[in-house]
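Pasting in a structure now, in structure tokens, and then I'll have a few things to ask.
Here the complex is missing a single protein chain, while all its other protein chains stay put.
Note that the chains take the letters A and B in the order they are written out, and that residue 1 is the start of every chain.
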Amino acid sequence: MGIALQLLFTGLGVGSIYALVALGFVLIYRATNVVNFAQGDFAMLGAFSMVVLCIDLGWPYWLGIVLTIITMALFGALFNLGVYYPLRHRTFLPVIISTIGASILLENGVLAAYGPRPQSLPGVFASQGFSIGPVFFDSQYLTILAVTVFGVALQYLFFERTLLGKKLQAVSQDKEMASLLGIPVAFMIALTFVYSATLGGLAGILVAPILFVSVQMGASIALKAFAASIIGGFGDVTGAIVGGLALGVIETFGAAYISVPYKDGFAFLVLFVFLLIRPQGIFGERVAEKA
Amino acid sequence: MRFRTLALVFAAASSVLTPLTSTAADPLKIGMVAPLTGPGAESGRFQMNGAKLAVEQINKSGGVLGRPLELVVEDDQTTNPGAVLAFSRLAGDASIPAFVGSIRSTQVHAMAPDILKTGKPVMIGGTDPQLTKLGNPWLFRFRPNDSYSARVIADFGVNVLKLKKWAIVHSTDAFGTNGMKNLTEALQKLGATTVLTQGYTNNSQDFTPVALAVKQSGAEVMGTYMTFEPDQGIFAKQLRQLGVTISWVGSPTTVTTTALKLAGPALYGSYAVVDFNRDSSPAAKAFAALYETTYKSTPDVFSSWTYDAMTVLARAINTAKSVEPEAIRKAILATRDFAGAEGTFNFDQNGDGLHGYNIVRNDNGTIVFDKHVEFRD
Partner (left out) sequence: MPTRRLGGAIVFVAAAAATIAVPLVHPMPAYSLNLLMQASTYAIAVFGLTIVLGYTGQINLAQAAFFGIGAYCVALGTTTFALPFWIALALGIVLAGVAGAALGLTTLRLGGHYLAMVTISFQTILSLVLTNWIPVTRGPDGISGIKRPTVAGYALTDSGVYLALCFAALWIVGFFVWRLGHTRLGRHMQAVRDNELAAGVVGVDTYRTKVIAFTLSSVLGGFGGGLFASGFSYISPDQFSFAESVVFLTMALLGGVRSPFGTALGTALLILLPEWLRFLKVVYLAVYGAAVILIMVFMPEGIWGFAAGLVRRVRGAPTEPAASVPPLPLTTRTAQSDGTTLLRVSKISKHFGGLKAVDEVDLEVRRNEVHALIGPNGSGKSTLLNVLSGLYVLSGGEIRLEGEAIGALPPHERAARGLGRTFQNIRLFTAMSVLDNVIVGAERPGNPVEPGSSARDLARAALGFVGLADRAQRSVTSLSYGHQRRVEIARALAGNPRLLLLDEPGAGLNHVEKDDLVALLKRLKGHGLTILIIDHDMNLVEKVADHITVLNFGRRIADGAPGEVLRHPDVIAAYLGEVKDRAAA
């Protein structure tokens, strides 16, 4: 029983990492119909930014977080300008490849600039965590879970209760119509990228103390986050969260009770099954094409 | 495309001009295949450092056959086809008599057919025992292979620590799987029991299931073959969080600088087998001091093996008084009791130069040399 509880906690913790990154995916997808293969690298950039600011320069943790978020926001705008905007009228395929190119550029750019050594980043709390009975609660995982829950609630309020949020939703649902209503679509999309990059950077900051900071750290999360968002229902924000958490739990239990080396396979096996039985995912809706 | 033309023009120009300047002090080129890009880029840099350091030392004391050594490096991109292309590119230069190859066994395997065809000596650092059993006479290994690391782990754990119930945690790549196989065999020979064999895929983000499995197995001691330091770090931390305090004897990754930095206190008190440790011999100390003065950082296994490889190679060419492949080969194999940074080199007929490992201990963050175990069979 104790083991199952520990696995559950860790599974949720890992899952919340996937959820955070998946959220970034979904937002960009809803606004632009594009899957951003560089989403994981946003997390990597956020983590490296923290390393440079807090470790190399030795600045205070909170300052590092603030500056990293600002940097990631700026980066999101840059990414939009350089990678998405020039291709916005094309089909989704060139854009996907462009994001793949961006991913390669980011990973190798950071590699060239910083070097290949993995770095460590201290967690938010000095203490590693605490035990209750047989279960150890890692403080960083708890932080991630808390931030995810809080962040999603905040995001819900923003999208549903503010005018800006509704405008963003409009753009993501029907660009043409939104534009006819006077909503500056290009600006809204830029905002979406900014927000998504910031989210990705935040995920990186939270994840770095656990996974350590390396050039490859984003890529491994991103793929699973993508799978998670499809399981949850592609294009649905709740789906991204639920899918991420579910994936983390399935993976962890699968590793413990079935096979550790095939752990990465479980995620995709589940995805496969979902795509066969219920392709719209847990929360998604089938959208019929109008003739 | 302009770069290509520029390069061609430059090459043409230099090939015209070179004969005009050729003298007896013509540099002797040694080819080197190293990862400059890809996941192995970090180790590639250290490998080059070690080789360059050796070249400097050799050239200071007169060079090889009166000529200064020059290193020609090609990037293998940390992939198999990359290694093959890098090697064949170097091999296309007929003036290169010998090469320093890869530390990754799969890359050496990939290059092997071309090495056989080229028929020139290649110094390698890959530790798959199979590499010296391929019947390829041109591979010379400058690190003790994994059958030795496994035997030393087993020997130390069973005979010194007196622990007989083992858990083996290993990465599922070539290094980890072979290490596991060899360790299982070695433990069996010593009458110990393996209560858990747990593989994991590289770059796992979470090791809770592995840590729990170790905890549940009731093992007294853990032998590990882990390839990447982040995995090492996450695993160590989670193991300790779950309250597992058993002894740990690990592969060389367990004590690299990066591993220590990432895992911190979670690795205190663990043991590891390493082929390179600065305190293991006077030669190692000398190399470490030299490396630190030159590069202002601590050396590790990546630089020590290439340093030894270049040094032994230069000696062999000088002894053979020739750059003919067969002559170099005989001279390398005839190397006896040569004190290198990695250890004392005695080449056997298969091309293995080292037959033992060092045991070190993580003493609250400092790596302390414990002993050297050598096999004379």
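The working rule: contacts are C-beta pairs under 8 Å (C-beta built on N, C-alpha and C of every residue); 3 or more make two chains touch, one makes a residue touch a chain.
Every value quoted in this text rests on a predicted model; they were computed, and no experiment measured them.
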Report summary line: Listed by label, the shown chains touching the absent chain are A, B
Query - Which residue of B:I58, B:A91 or B:V301 touches the chain not shown here - result: B:A91
Query - Sole contact to the chain not displayed, among B:P81, B:G218 or B:G269 - result: B:P81
Query raised in the report: Which residues does chain B use to touch the chain missing from this display?
Result: 3-4, 7, 36-38, 41, 74-75, 77, 79-81, 84-85, 88-89, 91-92, 105-106, 109-110, 112-114, 117-118, 128, 130, 134, 172-174, 176-178, 199, 201
Requested in this report: Spell out the interface residues on chain A facing the chain that's missing from view.
Outcome: 29, 35, 82-83, 86-87, 90, 92-95, 97-98, 100-109, 111-112, 223, 226-227, 230, 234, 261-262, 264-265, 268-269, 271-272, 275-276, 279, 289, 291
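Note that in this section only the chains that are shown with their structure count from here on.
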Query raised in the report: Across the complex, what residues on chain A touch chain B?
Result: 3, 6-7, 10, 13-14, 17, 108, 111, 115-118, 120, 128-129, 131, 136, 138, 210-212, 214, 216-217, 220-221, 251-252, 255-256, 260-261, 263-264
Report task. State the interface residues of chain B toward chain A in the complex, per the touch definition above. Result -> 37, 39, 41-42, 172, 198-201, 203-206, 208-210, 212-213, 216, 229-230, 233-234, 237-238, 241-243, 258, 261-262, 264
